[in-house]
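Below is a structure I'd like to ask you about.
Moving on, here comes chain A:
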Amino acid sequence: MKRYLYYPGCSLRGTGKAYEESLLAVFKALDVELEELEDWNCCGATAYMAIDEMNAFALAGRNLALAEKKKLDLLAPCSACYLVLNKAQRYIKEYPKVAKLLDHGFKAAGLTYTGTTKVRHPLDILINDIGLDEIKARVKRPLAGLKVAPYYGCQIVRPYATFDLTYYPVSMDKLLRAVGAEIVDYPLKTRCCGGSQKGTLPEVGLSLIHILLKEAGRRGAQVVSTICPLCQFNLDAFQDEAGKKYGEVSRPVVYFTQLLGLAFGFSAKELGLERNIVSAKRVLVKFEPVAA
Partner candidate 1 sequence: MTKPAAVPKNPKPKVAFYWCASCGGCEETVLDLDERVLDVVAAVDIVFWPVALDFKRHDVEALPDGSILAAFVNGAVRTTEQEEMAHLLRKKAKVLVALGSCAQLGGIAGLANLSSREGILQSSYCESPSTVNAEKVFPQTLYKENGYSVSLPGLFETVCSLDQVVDVDYYLPGCPPTPKLLWDAVHVLLGGELPPKGTVLAPDRALCEECPRKDTRPEKLTLKEFKRPQDAVIDEATCVLAQGVVCLGPATRSGCEALCPQGNMPCTGCFGPTSRVRDYGAKALSAISSIIDSNDPEEIEKIVHTVPDPVGTFYRYSLPASLLRRKKIDEALKTK
Partner candidate 2 sequence: MAVKRMIKYEVERDPQFAGWVAGVIGGERVRNCIQCGLCSASCPLSPYMDYTPRRLIHMAREGFKRDVLGSFTIWLCTSCYSCTVECPRRIRVTDVMYALKRRAIEDGVYPKRFPIPVLASEFGAMIRRKGRVTESWLILRVFLKTAIIRLLGMSKLGSKLFFSGRMGLVPESIRDRKQLQTLLDAVETHKEVAA
């Protein structure tokens, strides 16, 4: 049985709750054991880097150090967490001044870190550790006929991941195809959703959200599949507002793990699908298990 350390990050305990629920369900179905990293702290995300770079590395560093003790790969499903942890790990190696400074911190806090922690994304694990054959074998109700726009967002393949192509990632496409879905050609798959700009500069954020949803629709997607809690939040929560401002764009936005979960036979409730603002029920109802 495969085991990983699990780093939920703040979002999977807040707006991205459904991501956690569906992720845990899917991994369980695949006989993968996830052990939550004990006493993890916030990765620092993108905002902290703007205030204090070294402390941002230190925040990530504490998690890396805690994980290293366990000698397991660290699973970070949230894009921001994945990027920040990876970046910290890299920069500690690349910049001696970062390493030196953190060393002081680690010593004071009674931690040790030698740089061996591997930070992994669920896509990476599903494709490379588990494999498409294994995933196909678990499918109970294939998502036949479901047209999906695979939306990766920015921070997964850019700039530190090595498991997929930077310009044109395909790992999620492969996974969803493996469970029977139809993937529409979606050249915007790594375009930015605007991140926190929706909150800070609404007009900017809304236009980015709108174009993403509009193009998904134009290419025939019934549903947009995401891998990032912030992307999902932006596209889901502000869809209404974007539609009002730039023209109707109604499209459910779900996590790829929710789609995998459906195919594995979990119920909408188990996968947190009911937490969506824009209901996915209409599109996905036919794949739901018949109530016992």
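A quick word on the picks: all candidates are chains of the complex that A comes from, given by their letters.
Keep this in mind: contacts are C-beta pairs under 8 Å (C-beta built on N, C-alpha and C of every residue); 3 or more make two chains touch, one makes a residue touch a chain; residues count from 1.
Here the structure is a predicted model, which is why all the values come from computation and not from measurement.
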| item | value |
| --- | --- |
| Options 1 or 2 - which one, within this complex, touches chain A | 2 |
| Complex contacts: residues of chain A adjacent to candidate 2 | 10-11, 13-18, 39-42, 44-55, 58-59, 61-62, 83, 91, 95, 97-98, 100-102, 104-111, 154-155, 158-159, 166-167, 191-192, 194-197, 199-202, 204, 208, 237, 274-277 |
